[in-house]
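Every protein chain of the complex appears in place save one, which is left out.
Letters A and B mark the chains as written, and numbering starts fresh at 1 in each.
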Amino acid sequence: MDWVNAIVQGVLLGGLYALFAAGLSLIFGVMRLVNIAHGDLIVLAAYIALVVVHATGLHPLASAIIVVPLMAAIGYGLQRLLLNPTIGKDLLSPLLVTFGISVILQNGLLATFTADSRRLAAGALETASIQVLPGLSLGILPLFMFAVSVLLIFGLEWIFYRTSLGRAFRATSDDAEIAQLMMIDRRHIFGMAMALSAGVVAIAGIFLAIRTNFDPSSGPTRLLFGFEAVIIGGLGNLWGTLAGGIVLGVAQGIGAQISPGWQILAGHLVFFLVLALRPKGLFPRMD
Amino acid sequence: MHAGFSIERSTATSRVTAIATLVLLVGLVAAPWWADRANIRLLGEIYSFIALASLWNLLAGYTGLVSVGQQAYVGFGGYALFALAMFLGVHPLLAILLAGVLGALIAIPLAPLLFRLQGAYFAIGTWALAEVFRLGFAQLSVLGGGSGTSLTASVVTGIAANRDVREMLVYWTALALALAALAFVILLLRSRMGLALTALRDSEIASESLGIDIWRSKLFVYVAVAGLTSMTGAFIFLQKLRISPDAAFSVNDWTAYVIFIAVIGGIGTIEGPIVGTILFFLLRETLSDLGTTYLLILGAVAILVMLKAPKGLWGILASKTGLSLVPTRRRVAFQDQ
């Protein structure tokens, strides 16, 4: 039963990884930008949630009403101020600017909150669980988070394929020059993509803060999990990304069963295995 | 009426540079006689960063392989040195060389794997690889597992019994490493392969259409850089005498700093990493007491340079003056007119 439990927990964790990945995948899809600070933004959101909860006494999950818009605004600002000037020149500039943002975020958080690891208490919700099989019970909170992750991915798909903003995203990604002639201001559209990504990051950060301990240096690992979920699932396919997150979560769950030191390592190794055997990911987009 | 011309690479400046470099080199080789112990150590550290930054610059600035995971090879080289010296009794200076060979060997199967990731995703892939190395070496209990290990005294005295002689040897090794890395970068960029890579660095499509030759060139550069980076890593941890997974595979120490150096010095120039390293150490010696704030400043400066002067300090200088101390480009010299 331990193994079944490890796998089920891994699936649920995979939902969170898919959330880490969704924002990364979104901005890559729209502007071919890989945001190295993505993980650090997740951790920033976790700290903002911490501050909001302490200041207002809101339930951690309810803090989203403040954290999400705030993160979206930060994302929009970062894009307009620091990233837009580098887009379209070459590969190096945007990548290195996000690397610089990552260094600043990590050390800014370190200076403000110290290196102590923190966690957000979610109260009675944390221990609540339902028994699905004898010996196998599922936490309400992990289930809820998984459901929210799936819903968010559904929502992102809807925005991308059914709204005017999504059309502008896709058009800009297809042909940025001609998209401008459709009266699309791409600086704004890129800002909106980053805002949307950061909004998802906000939810991911709150979930992270409730689920695990975090500290200012937790970001890069989250970036790597998100990135691996994207590649395992296949580029440009959000449902594939969800599957990629689940594969990663399950691999880590099984690894942890073998030995605690193998938890993260097993996830990375599965990523490289997929890269070796299925370089386009498990669910490549058909075009 | 055609003017006679010849294709040449050297310029008057570069000839002056050559003489100045020679004088400087003699001074640096003689450093053990004019500098104290702490400064010798500092110089060794500076040399290792010149090597790391030049190699990273070759990868990212010329070959288009933007890696944020070169700490994989720094740490691998360090661990290889410890294993070779402690378990096989290899002389530490020879072990540096062997660590380089091993680093290059392990890069051969890894490179094709990473090359499957396009553009910016390649960068994160290299980081994931470095994490595999870090977590993997943490599992090796013979090398101290997660808490690491120290070089035994017998290994250290094995370099040379006399402390002064030992430190001289280690110092010269560092100097030789930095020079070797620089020479490799310069020679490669002057070669046909280097010219082709430079011409194509910004155009993935063009590189793809040129196909296998470019792929092979990138493989060669990646593997050679991995080897030289491993050697540098081996030296770094020989000087530190202690290794642990977190120190060996630190993204801050071996990638963030190195990128900072290349960015402020000037990516895509030979001189940039040297200028950047000197600036970096000046900053470090004056600001490192600030701790976290120091790193905040580094990050902010790097972003500012990237946005306002993407060619870095050397790039600005070179474009203002047309100066190129180490020319890699051939220029047409007209004999009359």
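Note that in this section a contact is a pair of C-beta atoms (placed from the backbone, for glycine too) under 8 Å apart; a residue touches a chain by one contact, two chains touch by 3 or more.
Rule of thumb we're sticking to: contacts and distances are computed from a predicted model.
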Mind telling me which option in "Phosphonopyruvate decarboxylase", "ABC transporter ATP-binding protein", "Thiolase family protein" or "Chemotaxis protein CheC" is what UniProt lists for the chain we can't see? "ABC transporter ATP-binding protein"
Which displayed chains the unshown chain touches: A
Where A:Asn5, A:Gln180 or A:Gln257 are the choices, the one touching the absent chain is A:Gln180
Of A:Ala171, A:Leu269 or A:Leu282, which residue touches the hidden chain? A:Ala171
Since one chain isn't shown, list which residues of chain A touch it in the complete complex. 164, 167-168, 170-171, 173-175, 177-186, 287
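The working rule: only the chains that are shown with their structure count from here on.
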Here the gap between chain A and chain B, centre to centre from mean Cα coordinates and rounded to Å, is 33
Given the complex with chain A, which residues does chain B contribute to the contact? 60-61, 64, 66, 68, 113, 116-117, 119-121, 123-125, 127-129, 131-132, 135-136, 138-139, 146, 202, 251-252, 256, 259, 263, 267, 292-293, 295-296, 298-300, 302-303, 306-307, 310
Residues of chain A that touch chain B when the two form their complex: 28, 32-34, 36, 82, 85-86, 89-97, 99-104, 106-108, 110-111, 220-221, 223-224, 227-228, 231, 261-262, 264-265, 268-269, 271-272, 275-276, 279
